[in-house]
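What follows is an incomplete set of chains from the complex, kept in their original frame.
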Amino acid sequence: MSGQERVPRPAHLVEAVLLVSASPIGASDLRSATGLSEQDLVGALTDLRERYDPEASGIVLREVAGGYLLSTNPSCSPAIERFRQEARPAPLSGAAHEVLACALYLGPLTRGAVSRVRGVNSDAVIRSLIERNLLVEVGADHDAPGSPALLGVTDEFLAATGASSRKDFPPVDSLVTQEELARVRERLASSVTTPPDAGSESS
Amino acid sequence: MTFEPLGRSLSDFTVELDVYSGPYEWLLALILKDELEIFEVPLRELVESYLLARHPDAANALERDTDFAGSAAALILLKSRTLSPAIDADTEGIEDEPLSPEELAERLTEYLKVRRAAEHLKDRLAQNVGHYVSAHTIAPRQGSLGIEPDRVSLAARQAFSRLIEPPVRHLGPITVTLQELAGIILTAIAGGAISYESLTSDMDRLNRAVAFAAALSLAQDGSLTLTQAEPLGPLTLEPAR
């Protein structure tokens, strides 16, 4: 560290601004607050990545939801929970993961569309996800009767999954193998060809 | 959502399920807070683990059975409500018309993708848990927030017209115990097999649910045999052979 400096270094300006935000700050907002050039900002972020590396610090620099965010190192979370006397939020249910997957990969889509894809009414799950700020109404489907709201994932969702953007998820087709899909079709083909008048046992 | 408050008699009853392990009371709380999906909770396993943990000779055995039957009945109601078709306008689109095999395949394929994506998300969320953000935030400048009055009105309409059911309260306090119903059931099957439908035809919904719990309990200890020829088909209670 060089001696007495009066003018703060770029990394100092950036870390100070990051301290006062609980949500990710994008590069352009960081630049306009700090007055740094693009190059200086890049340099500052490189310094800070090292300073707030998960191996070396209890505070980590995360690049999520299109911006930069300081947060506690997960290795320290038991201490945080003791300090706040708060239990870690309960993990989401399987149904909640499915609803989020619908919104992420098929969204924005209406409540009805989510329920149709999943085959069960999903309103309660959707409601609790909105409550947790992971889903949000992003508009309305004006072509449908009653213009139902369209649901999409939030920046909090991106931050919670450690994603910098929606593109940061694997394409859905890479998650399911062709063999699996073929098996579904096969099984289906064999089951529907059997009794011609059994048709009502859908559920 | 409302629930008759549980007596504390079950405070030491813990359950081990795939979706949850811990105190039973907390399980109820999680379900009521929508943090756990009721249809993910295997009620049969729940009843079985209660029966395993049951101490018929304990001083508060009766109270425990009553509390358990009461809450289990409420869970059954909740579950059936969740699984039954939605009635609100938004989801009325879930059609009943039979699908062509192609459409069915299309839907299942789509659901399979959602399922896999959900598993991926689960892992990702788990890997990123435990990041707490700074508390050193600064308040935004006064007057920089705009709120749409229409959204406030819409929110009022939503909040005030929402049905916070399923109300369990209207079922009234529990007026029957597992033991009493067990007695009724044993008397009824003394003359031979009887269907659950006819056994409970004169009962109200709560008694029906408790009768179900009682029948399970009796089946568990070998006092009767429960048979169901096909899924969702009629349930028959027979004297144990």
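Letters A and B name the chains as they come in the text, with residue numbers starting at 1 for each one.
The working rule: contacts are C-beta pairs under 8 Å (C-beta built on N, C-alpha and C of every residue); 3 or more make two chains touch, one makes a residue touch a chain.
What you are looking at is a predicted structure, and each value in this text was computed from that prediction instead of being measured.
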item	value
Number of copies per protein chain type, counted over the whole file	A x2, B x1
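Definition applied: only the chains that are shown with their structure count from here on.
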item	value
For chain A paired with chain B, centre-to-centre distance based on mean C-alpha positions, whole Å	29
Complex interface listing, chain A residues touching chain B	18-23, 60, 62, 69-72, 74-75, 77, 80, 88, 90-98, 100-102, 104-106, 110-112, 115-121, 123-125, 127-128, 131, 146, 148, 159-163, 169-170, 172-173, 175-176, 180-181, 184-185, 188-189, 192, 199-200, 202
Sites on chain B touched by chain A in the complex	19, 30, 33-37, 39-40, 82-83, 85-86, 88-94, 98-99, 101, 104-105, 107-122, 124-138
